[in-house]
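Here the complex is missing a single protein chain, while all its other protein chains stay put.
So, chain A:
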Amino acid sequence: MSLDSDLWWAVARSEEVTSEKPLSVDIGDQPVVLWRDNQGIARALEDRCPHRRAPLSLGCIRDNGWIQCGYHGWSYDGESGRLKEIPNMKDQQKFPPIYKANAFGVSEQGGFVRVCLNPKAEAPLRADPKYTYCGTVNVSCSHQEYLNALYDDPNLIISIRGVRFSSYLMSELHEEGGLLVMERNCQWHPLHWPSHFVAEFPLTLLTRTHPLTGETQLTLRDEQFNELLHAVLSPVPSARGVTAVRWRAELGVRHPGLRGAVLRGINPLSVLSSVDGTKLRVTKPTVSLHGEDLRNAMLEGSPVTNDQTVAA
């Protein structure tokens, strides 16, 4: 899968990246290894030792912050990817510039570690809110189909405690500030009037999605426009058609009554680790078709810049 090399992908939550053990992730067909160096800075290299192609993620992190291949012990600097040391050749401190693993751009903000395959790309500035809830799932579904499911029926991929997503939209998918934005009507769950007979919906789910990475900000609002829940969902295309999804969420204003209390129970947001294929197959593509048209129009028009990426 060929991806735009200037995109920033939220491939890990900050707490997943440590100096104890390397972390293996993918961006499309590109395996990436992540770790923290001895200054706590997150680093990303291709997950491939240029010596004999062993995964660097099977190696270890040295005290000086270099990553060491587990096969022959070649050690690499995280910032440049340059080879720094070969065991049994410790008297040789310098190696030709070609002796390196490909390094990628890394940016850490808002509890996410984002990686760009272009090491020279500039990371956009973002706010740094705090999130209480978080998780990682790997879903056996392609990246675009995952986003299509989010657009056409979020029940396929997420659930919010005490909330049911209806099939009715308050605002259809449209482009706003370089993002694809829509607002879906929701109801409290389980007791509710059938949605097709409802005059007023008590809740809406606002989603703002980057058209290429699919990184999505979700906001649940009540009829008073109180923001009850914020979340960031970051789906990343990974190996073998899997989509890796990192997410963070935080509760907002408390909605009065029992329903508001239910929402504030343990784990208000769940991101599902699998998509029900039987339901997916018969889900009608409506919003996703708009999404495809909008993406194509946006790509033909002005390019989507990194300034327009989503998460706060």
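We take it that a residue touches a chain if its C-beta (ideal position, glycine included) is under 8 Å from a C-beta of that chain, and two chains touch if they have at least 3 such contacts; residues count from 1.
Here is the rule we use: contacts and distances are computed from a predicted model.
Undergrad: The hidden chain: which UniProt name fits, "Carbon-monoxide dehydrogenase small subunit", "Transcriptional regulator, GntR family", "Oxygenase" or "RsbT antagonist protein RsbS"?
TA: Missing chain, UniProt protein name: "Oxygenase".
Undergrad: Which of A:Pro22, A:Pro50, A:Pro154 or A:Gly178 touches the chain that is not shown?
TA: A:Pro50
Undergrad: Using the document's definition of touch, tell me which of A:Ile98, A:Ile266 or A:Val282 contacts the absent chain.
TA: Of the candidates A:Ile98, A:Ile266 or A:Val282, A:Ile98 is in touch with the missing chain.
Undergrad: Identify the residue among A:Gly40, A:Pro87 or A:Gly277 that touches the chain left out of the display.
TA: Once the missing chain is taken into account, the touching residue is A:Pro87.
Undergrad: For chain A, which residues reach the chain that was dropped from this view?
TA: Answer for chain A: residues 48, 50-55, 58, 70-73, 83, 86-89, 98-99 touch the chain left out.
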